[in-house]
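A single protein chain has been omitted from the complex, and every remaining protein chain is retained in its original position.
And now, chain A:
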Amino acid sequence: MAKLNRSRNITDADDIYASLIAAHEGLSDKESAALNARLILTLFNHIGDAEVIEEALGIARLSPPVEW
């Protein structure tokens, strides 16, 4: 059973996207990469489910969706 929510789950995508880009404003490439890493780890903790995270990693690798 897939546990990752792959349907639309955000009401204002534009606001969130703008916040994300704003958070990176003025950072060097290295600082941006580090911010992303911290962000991902923070969200990992919120998710708290290894299975979900594994599935998300699969999507991020752009591998074809796995059918269960």
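We adopt the following convention: a contact is a pair of C-beta atoms (placed from the backbone, for glycine too) under 8 Å apart; a residue touches a chain by one contact, two chains touch by 3 or more; residues count from 1.
The rule we apply is simple: contacts and distances are computed from a predicted model.
Asker: The chain dropped from view, which UniProt name applies: "FAD-dependent oxidoreductase", "Dihydroorotate dehydrogenase", "Oligopeptide transport system permease protein O ppB" or "ATP/GTP-binding protein"?
Answerer: "FAD-dependent oxidoreductase"
Asker: Specify the residue from the set A:A2, A:L27 or A:L43 that touches the hidden chain.
Answerer: Considering all chains, including the one not shown, the answer is A:L27.
Asker: By the contact definition given up top, give the residues of chain A that touch the hidden chain.
Answerer: Touch set of chain A with respect to the missing chain: 5-10, 13-14, 17-18, 20-21, 24-25, 27, 29, 32, 59, 62, 64-65.
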